[in-house]
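Take a look at this one; I'll ask things after.
Every protein chain of the complex appears in place save one, which is left out.
For chain A:
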């Protein structure tokens, strides 16, 4: 990787790389000498945007409505349609403007029909009293019933219409695609008709639901998954880019999550691997793995046997078959060498042994990574408990050591760094489980080890009793900075290699 061309020829990553501009030079250094020493570390940290970061924007509820309205107004002007109709068309076309305009230009009548608009769109809705009317829903008739019909002509009493709309909006959460109540009529109830018929609280709900479908429909928008958070993230990383990048975003509510799969921040592991890993961890198949590693089957009746002590002379409880636990061969062939099997080289039972060994090795490998993954998850939880106590700690530190509030903020910073580094470390183990060895994995493992050491030593300092904390302030500050730096280095390295397709994995994805 030595020129801008490399970056730009990669069409899929262009979207999120094009803002880097002047960073390219130092990124090159980094790419060429991954094993470079400390001098480069500084370069990375000096970047305004690091290799593992992506561009994104946080949108509040008002921004979303504004963006939506702006598009409606633009499309309405281009197509020469009233805004209500343009809005229905846009929702029908899932907010893909260009495609919508194009297909509208080609066959406008068909699009209008399919979107539930019909061809006559200039229309001011009003209710009417019609003599001799009978409502098909409630079967009321009379000459003084207020009625309403959209352009499709299906007329119902206002009361029924209102009930129908409130059922759809309140109970079914429907907004963008409410159809005319008549059977088989697919005309969409537009916002003007809706405004005429329903009460104000329903209009608000309707607006909220519309906003929701807007975010759901747009590929570049996603809701922040944090509870009660009403922000959405605008990020242009596409689904197809997820093999090359882990798009981690941070909402205004401080929640870090992956834009690709909306799970919590799982850098450096790509979404697909995260998905596989989580599935594997909750899968019962690992129980089966344990069984095959810790038990053997009777060579005759195949009952599963766990040996929990005693000699090698096994007599199957079920079929009374006598065999040797060590070589799985017939016991009668053992002659006089009872209780000490030296027949290991014999062919009998050798197949069973290799299968056993393979399964055991793969289980151990999995457990190696899983234990470390789980340990960091657990520790992060403990650190989090500690974080909740941090505030108390900071208060007591203030009173005991005479430090000011601002001077004890270092504990808060340290605690946040711990959380974030553990989150990263946790996923490095899932990542490593799927990583096929090449010369880059060693650098990765070194980075992992360095970060882990730094985190553990910071964690240890953090747990010290309050009186000692004041003395440790400089150390804790240093360690916090060091942890953060190691994390940046690890993430930059993995993200770079991921982007350039340097990692090889031992699974298909």
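Quick note on the criterion: a residue touches a chain if its C-beta (ideal position, glycine included) is under 8 Å from a C-beta of that chain, and two chains touch if they have at least 3 such contacts; residues count from 1.
Everything below uses one rule, namely that contacts and distances are computed from a predicted model.
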Choices "ER membrane protein complex subunit 1", "UBC core domain-containing protein", "Queuine tRNA-ribosyltransferase accessory subunit 2" or "TBC1 domain family member 9" - which one is the UniProt name of the chain not shown:
"UBC core domain-containing protein"
Selected residue (touches chain absent from view) among A:78, A:137 or A:330
A:137
For a quick check of understanding: of A:50, A:163, A:300 or A:313, which residue touches the chain that isn't displayed?
A:163
Per the touch definition above, residue among A:62, A:98, A:143 or A:183 touching the missing chain
A:183
Spell out the interface residues on chain A facing the chain that's missing from view.
136-138, 156, 160, 163-164, 167, 171-172, 181-185
